[in-house]
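Yeah, one chain of the complex is gone here, protein chain that is, but the others are all in their spots.
Think of it as A, B and C in the order they're written, each chain with its own count starting at 1.
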């Protein structure tokens, strides 16, 4: 592992939805940002030899392999970028860290708290040898989200009283939508909760600077049997003609109320059954001095209410977060020329490269991601115990080991 | 009690915010709608002799009194309209029903389940003698809400999966805002929960046709001591110069998750600490075939998503609910000429008058309002018991007595 | 004419759409505002004896007549409120002014500049005898519009550079919609131009404090023949079964560009063919320091952009114009409890009563309305002369006579 030539040779595992998004980011980041190192798209890994070859060619990776162990073992690889389903995160990350690689792992960090703990401990160990690690909660890098964080950190909201967060999708409302891997617990760990609920847990904790202390939760699986899939891509899939069915083993939706450790009340909802909502990650935060509201379907906008202004002029301001003064944006287009979903990954790679190249720990760390995992775990336990109030286990105890 | 002359002589108790809103509605209803009876603003009652006289003169009531018992006893009064704080609802309503009057009682019906039960039983008894009763959940009569109800009833949403409801206000964010009656449990029964939470409970049950089966709740009082008030009006108030303080004995905010008896998951939030949100009663309902979304701050609009349309054309339609085809609106202005908050009361009086004059029971009944009270009670008990799952007690058992 | 008893006895001519709106305002104004005089709904006049009797009963007028000359002549009438189509404004107003009555006349003031000049001169003469006059550009009294005026007057927008105004309706898109009086030039004077274009001309001049100096215009009648109507009410109408047709003699739409005398460029559009837009009076004004935007379909909101704020926080603020600090609103409901279209008339009556009772000239005056008429005239002339640039004739010369 070396960046003496100012290059970071990336080996990426996975080539589906996340693989495509990460590829677009690795390809773009150095073309837009002036950074101390350049990412080189060195090697892509996938299980299907034909498909991975095709992906390498299309997405622009220099080499390809079907063996992630080979990828991890190669001495010329500096960064291992894990874009697989959650069931393989731990194994790959542990191997990569053991090999001294920098690791960027997609969220959620793992499918269980135990795995996440192990990964966090391994990251701490590898850190001593110079390897950096990061979990891919990419929405932290949406400029409007970063601006929310700034406003809170600058005290513009005062004391936080309320958080309401929801992540609403609708891609499995149709009961004939097939049983893709995201609906199978053994692969994905959980359903809407871990896939999109993890995002709003991380995002709200990041923006408020507070942690969820306890929760009371309900989860539900509305459609319990689905046809087996023939093929899937991204969030789309075709049904196998044979029409065999299988059980959905994850939640379709999860809702919970929470208290944050700074005293705020919070409501959370993650669902794939919100008909008409496609990617509606919505967050509103109310403080004693102001409020912010955000919707990922309009990710270039932030609504900010400043309650210290004259009463007759107060209102939620629609800030078009496209000014050069805004986070990440001085390198992009003129004001009002909006960016898209994929840019959150480009910004993530920018911060990752800069941290690694300058010897700084990128965030969110594996420890941060473990804390999210502990919240997910508390939600699952509360739901299993009839919504009983469930405190989130502290992450620090673990890390201290 | 007689409507042989096609008049309904109304005696109203209370002259503050609700008294003014009801007066505007009684004054207007027969000028807009062609109804089988005409309301006559006969008598207004309030505790302060000077203020009630002034209110009678300003609001247009023929007579005034400081004794609600006199009002209830007067043979020429047909309808008793109760606009007082919750602590006197039961006593006045019971007396009015006993006197054979039609009763319109503001929400929440009472400050306790016990009172609500007694009132519901009394209403059933009085009903045998011809007296009708109704609880004033006025938002059912917002045209967009009535349209939501129609869409659900017509099956346009399919099977309901999600309800998310919030009622957000911010009028007591300032810790120097005084300790008005709405912040004292002995008068108001509860805080945000009963005052505005009751509205979203009733509204979502009405629109979905489903009842809340169980809840898990958290409540909070953010500001625990406040200056004593000198005077208040509506939701505004001045602080007494002496600056003595007293304890806030109600919730500032209440959040809860719920299951509806038809299988939907639901989240609820009622708060007076949502900085920048003035009267944001928001409801979104997702079903298997469509969704609706509503915001009381834009009460002339309904967003409707019809998932049976071609995929490329689907989207939430902003229906401007001002067409003559829409509920209540054929009597008002041309399309696009919007109506306001107060019209919900005019529509309520329209339905009340029509029901009474034609011998039909108006809705929501006291039994319906008791059911809301039982939900409020479950929320309070869950919050007291560490958010433990709490089933809503059935109302029918009570009514059966 | 006397207000010694603190009463203003109103005689209103017309009982259709405007008659109903004015009645609602006269009925309400003293119930909400504390004013130096009280309006008394004394006498209503209409051509059809049955209908006017019915209207008097329903709308709440004490007496009725079919002869407007009798109304004008009655010594106990203090105010003549003219709600008829434009072709009778001049005759009624001149008679009322000659009789020393205060006059409130619906907009547009007249169907021609000549009439408007004569009325303005008569108003000046009557003014010497104590009679006040006002033209009913009610949208000036929408709180958000009044707030726009305040912001401009306070210099918050700096130097005005752009005005873009449109008034979009769609009630005659259907070619089978009948030939109601609003589509006949001999009654209404013009089509969309005078009916709704007059509103945006007045509103933008009022808000900016600038006058339109010159215009270049195009008008169009898309549907040139229509069925004759059987009956109409408000903007709705039924077609006569006989299916005879007649020519539409007014514009369906008018568009024009303009220069304001303070240097701003402006675009205007008035149309009844904007499918899906019901009552979309939209105005945006850009200045060197800020901007405002307004939409009558959301009349409780004003968008205000303050360009003097820090760049990263700038954005259009959605001000919910429902605070007690906002114009006209301290007498209404708590913040966020919105008002409707009809309230603009109540506010208009409030200002009219206050002006008359305290001996002040209400605005807009007949002279102000004449100036709007001169703009309408310039638009018509430009359209007739192939869109040639047409300067607006000065109103003052006329008044000076």
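Worth pointing out:
Simple rule for what comes next: contacts are C-beta pairs under 8 Å (C-beta built on N, C-alpha and C of every residue); 3 or more make two chains touch, one makes a residue touch a chain.
Bear in mind the structure is a predicted one, so any value in this text is a computation, not a measurement.
For the chain that does not appear, the touching partners among the shown chains are A, B, C.
Only one of A:134, A:280, A:353 or A:380 touches the chain withheld from this view, namely A:280. Remark: the omitted chain is touched by one listed residue; of C:124, C:257 or C:331 this is C:257. Against the chain not shown here, chain A presents residues 17, 21, 23-24, 27-28, 30-32, 34, 58-60, 169, 171, 234-236, 277-280, 296-300, 320, 322, 324, 333-343.
In the full complex, the hidden chain is touched by chain C at residues 157, 161-162, 164, 166, 168, 170, 173, 216-218, 220, 222, 253, 255-257, 259, 263, 265-267, 269, 271, 273-277, 284, 286-291, 305, 307, 314-316, 386-389.
Residues 147, 302-304, 306, 310-320, 323, 325-326 are the ones on chain B that touch the missing chain.
As a convention for this text, only the chains that are shown with their structure count from here on.
When chain centres are defined as mean Cα coordinates, A lies farthest from chain B.
Closest chain to the protein centre (all Cα atoms averaged), using per-chain Cα means: B.
Centroids built from CA atoms put chain C at 55 Å from chain A. Multi-chain contact residues of chain C (touching two or more other chains) are listed as 320.
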